[in-house]
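Removed from the display is one protein chain of the complex; every other protein chain stays in position.
For chain A:
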């Protein structure tokens, strides 16, 4: 048992002692800060009709617990869904596979260390919610149980379920990270938005939020005395703050069946791990690389057994970056499974034929998001693949290599958006085309800069996901490609941000190269 706990402990320490996890914690703090809007803020997070709760302990505790459960379930999955893959990359998996640890124990240790990682973030948010209470409360005293109870019953079991799901997706879909990402998003949407609001079925809600939201709605219905459904909104809703009315929300006493259901969800998670254990590869994975790649036809053996230096052709200097751009494009093309290009082709065709008001604001960001695994390591793959010793001792690596990576990424994104660009060109809509080009450069630079700064890819993957999710939901300030804004002022604003982003990336890489 002690050794089992040690494996969890050291796995957890290894994952949390990283610069990117520190950044993740900072971002979690920043997001948690927005969970309960400050009194004069122009947005709301949980709102029932025109009502929000008085800022008492219960409101802070329950609202932040609900927001944590929903948002961290979604984002947390993407944060932790590479724990087995990381063992494969670092070759720790091969050592593990040769030890007596059983597959179930190994998977369980991964579930628990995933859970600890998410729990750390929950704790940070919990502390932030108490801090927010002291900053904004409406003269109420702190009731610590109003914080503890919802956190224990809502996000914590949900985080366990997410930890289990991350392992299940990794075991079943192995290295197909894009399928894991899309598959989980689909599952999350089904679970979050399609589960019944029937009071008797709250036990079926893995996030544990519906029972509280239903209670809030009931309370507001009692106040405004209407029978029909009240409109409860959750998420970041802008405007409409002037008409806000306040109501007293004092939490709720959770039924025993609900408490038992939270434990049952965790138990179900363990059962699922037992079920998928036989499917675990135990790092006996055959690398499926292409058998052959075409090479120039002149390669014919002349049976030279040694390198004779005097016979080697002399090198010519060529500092142009065309060859680098070509290889970077090739690396982008070959990244990931070839058959996944079918999805890109489908998106490409959709951009050509479906109405512009769907193609531009909806299909384009989704199609671009599908390149997330390419963009996330566009400027960090040297480090990731341990090629940086070659790359960073090359001729002017900052000016030549980084530039070629950004150019290659931009070319890819523009090529994917080509049908839309052609359609706008036919309509003489230059502004939209400029928006698309700037958007392509922006998202490539975002991936590049975050990769350079964090030396990892996870943060960009999560951020790009959040941006795309916001794009699909038409949240204006995440519109990086002009899908919602059609004016030149917005384009100038986008260009400025893009330039700043590029400058940060180049300066940081320059600093890294010098040091």
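Here are some notes:
The rule is short, and it goes like this: a contact is a pair of C-beta atoms (placed from the backbone, for glycine too) under 8 Å apart; a residue touches a chain by one contact, two chains touch by 3 or more; residues count from 1.
Everything below uses one rule, namely that contacts and distances are computed from a predicted model.
One chain of the complex is hidden; its UniProt record names it "ABC-type multidrug transport system, ATPase component", one of "TetR/AcrR family transcriptional regulator", "ABC-type multidrug transport system, ATPase component", "PepSY domain-containing protein" or "Conserved domain protein". In the complete complex, the residue from A:193, A:319 or A:428 that touches the missing chain is A:319. Only one of the listed residues, A:391, A:414, A:431 or A:484, touches the absent chain: A:391.
What chain A contributes to its contact with the hidden chain is residues 287, 289-296, 298-299, 301-309, 311-321, 323-324, 327, 330-331, 334-335, 381, 385-387, 389-397, 400-401, 514-515.
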